[in-house]
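Here the complex is missing one protein chain, while the rest keep their positions.
Note that the chains are named A, B and C in the order they appear, and that numbering of residues resets to 1 at the start of each chain.
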Amino acid sequence: MPPRLFQCAHRVQYADCTLGNHVYHARYLEWLDEARGAFFRCIGAPLAELQETGTLFVLVNYQLRYRAPARYDDLLTIQVRPAALTRVRLVLDYRLHSAAGAILLEATATYACTRLDGKPSRVPPTLALALGPWLAPEGAGPAGGQPE
Amino acid sequence: MPPRLFQCAHRVQYADCTLGNHVYHARYLEWLDEARGAFFRCIGAPLAELQETGTLFVLVNYQLRYRAPARYDDLLTIQVRPAALTRVRLVLDYRLHSAAGAILLEATATYACTRLDGKPSRVPPTLALALGPWLAPEGAGPAGGQPE
Amino acid sequence: MPPRLFQCAHRVQYADCTLGNHVYHARYLEWLDEARGAFFRCIGAPLAELQETGTLFVLVNYQLRYRAPARYDDLLTIQVRPAALTRVRLVLDYRLHSAAGAILLEATATYACTRLDGKPSRVPPTLALALGPWLAPEGAGPAGGQPE
Partner (left out) sequence: MPPRLFQCAHRVQYADCTLGNHVYHARYLEWLDEARGAFFRCIGAPLAELQETGTLFVLVNYQLRYRAPARYDDLLTIQVRPAALTRVRLVLDYRLHSAAGAILLEATATYACTRLDGKPSRVPPTLALALGPWLAPEGAGPAGGQPE
């Protein structure tokens, strides 16, 4: 059974855009982060609850491939897919699509699981369980590595 | 002796702009806030230190008059002037000028002095003392009410 | 018949928050602006289309009354209500409510209708017509001025 795929929508706002009707490059990261929050809520583990129980996911590595610009008022789709999970790290792949299906941005983010004081911590077992059905099979390579 | 006037500079960045080479309206507020931080540092009361000793200034009212747009790469001047100080409130007037001296934005912000838990608190006496030389004389009206 | 009321939802994101789990004051303006875009779309006049036909609404005055802070992960309601419409200006009232119904922020924004070059322009008649059913009756005062 292929892994499940989470996606949500984002309408490009004035506040997202800069000169020449380009979305400002840092702004995309906020959308991906918002999609991450929606994904964790979807699997029953809202980030706010994780934080209340002492678990944070701290960004340690981010790779972003900007392939085409989004424009004001575009209605976009953001996909989130867990690519890897270890005892203390989570890797998420993101993809941003235009309404026409073009890939605008691909990103891979690595998060370290920590306690509130920043010390490394093990990914909570219930969370690992919830992430399972969404994880890409081993050896599948990065998002985009194969036909979908 | 007229009150002293604090000012600092801001260079308009890509991240500040939106479509049509306008600065996004919410972005101006960040510059004014940055100028506020520089002003408090200048009078010997950095906001970070006030916070460490349990004092916050919470925004309760903001009036903004947008008079002309700033553009990408403009070098602007921001003026900060305490307009009123009571036992528990501080009013700051802000003015944003273009390099040519045109007024782009006038703003008046009212802050409540609180403790970290949000409860109202008295403005620390040493801070009130430090603000004194910068306060507009009584009856001077809002910034801009008289020739400078 | 009372005027119609537009409202939409906003989930508070990490990117919206600052120290001490307060939403950063400038960030609220982005949500109100997003709600404005949703309102214009709802009445059949998306801002992007207005802009394509040469009409802009430029912010000239903004009054914001911050009454209580929103927190991370809160699900909020934003109300938008046209308060006044003249040949060349539009006034919108905004209200931000918590899930429990508390008013967190009230704002009134005055926009000048302009052409793309910034010159004043008449509000397009079809837009004025579309705004009609949403306008507060004359003499109703600002949002919040009377029981609802």
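Quick notes on this one:
One rule holds in what follows: contacts are C-beta pairs under 8 Å (C-beta built on N, C-alpha and C of every residue); 3 or more make two chains touch, one makes a residue touch a chain.
This structure is a prediction, so every number in the text was calculated from the model and none was measured.
The hidden chain makes contact, of the residues A:Leu29, A:Ile43, A:Ile103 or A:Ala130, with A:Leu29. Among C:Ala26, C:Val91, C:Val123 or C:Ala136, only C:Ala26 touches the chain that is left out of the view.
As for the chain not pictured, it touches subunit A at residues 19-20, 22, 25-27, 29-30, 33, 51, 56, 58-67, 69, 116, 118.
Residues of subunit B that touch the chain left out of view are 11, 13-15, 30, 33-34, 37, 46-48, 72-73. Taking the whole complex into account, subunit C touches the unshown chain at residues 14-15, 17-19, 21, 24, 26, 72.
The rule we apply is simple: only the chains that are shown with their structure count from here on.
Taking each chain's centre as the mean of its CA atoms, B is the chain most distant from subunit A. Superposition of subunit B on subunit C using C-alpha atoms only gives a rotation of 180 degrees, nearest 5. At the interface between subunit A and subunit C, two copies of one sequence, more than half of the residue numbers in use appear on both sides, so the contact is built from largely the same positions. Centre-to-centre separation of subunit A and subunit B, using mean CA positions: 37 Å.
Once the centre of each chain is set as its mean CA position, subunit B and subunit C turn out to be 25 Å apart. Averaging C-alpha coordinates per chain places the centre of subunit A 30 Å away from that of subunit C. Contacts with at least two other chains are made by residues 19, 26 of subunit B.
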